[in-house]
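Just one protein chain is left out here, and the rest sit where they should.
Presenting chain A:
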Amino acid sequence: MKVYQCAHCEYASVSSKYRCPSCGTGSLQEQEVSSKGSVYSYTDIHIAPAEFAHLAPYTVVLVQLDEAKVKVTVRMNSEVSIGDAVDLDHVENGAYVYTK
């Protein structure tokens, strides 16, 4: 998985930024890290917007990556608890779909 790490401070994000939002200087450098992580928090979505209604109910999980100080919002189709180990299953329409 690609993450973006600031060259001047500890800030890192799953999405690139023009400038580091933390220190305001430097440039974010692309790094490749493992997609493995753990469940930081989650919600089971029962009422979905029109474009995702066919998937509902589905679970959206905020994953803390193991190898970077980065969190990623992903979709899962299984019950989860905070702390569960999870990993990337596949990428679908720009979404990371994870599995336990």
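Criterion: contacts are C-beta pairs under 8 Å (C-beta built on N, C-alpha and C of every residue); 3 or more make two chains touch, one makes a residue touch a chain; residues count from 1.
As a working rule, contacts and distances are computed from a predicted model.
Choosing from "ATP-binding cassette domain-containing protein", "Cytochrome bo(3) ubiquinol oxidase subunit 3", "Nitrite reductase large subunit" or "propanoyl-CoA C-acyltransferase", the protein name stored in UniProt for the chain missing from the display reads "propanoyl-CoA C-acyltransferase". Between the chain not shown and the residues A:Asp44, A:Asp66 or A:Asp87, the one that touches is A:Asp44. Residues of chain A that touch the chain left out of view are 13-15, 21-22, 40-53, 55, 58, 60, 62, 70-75, 82, 93-96.
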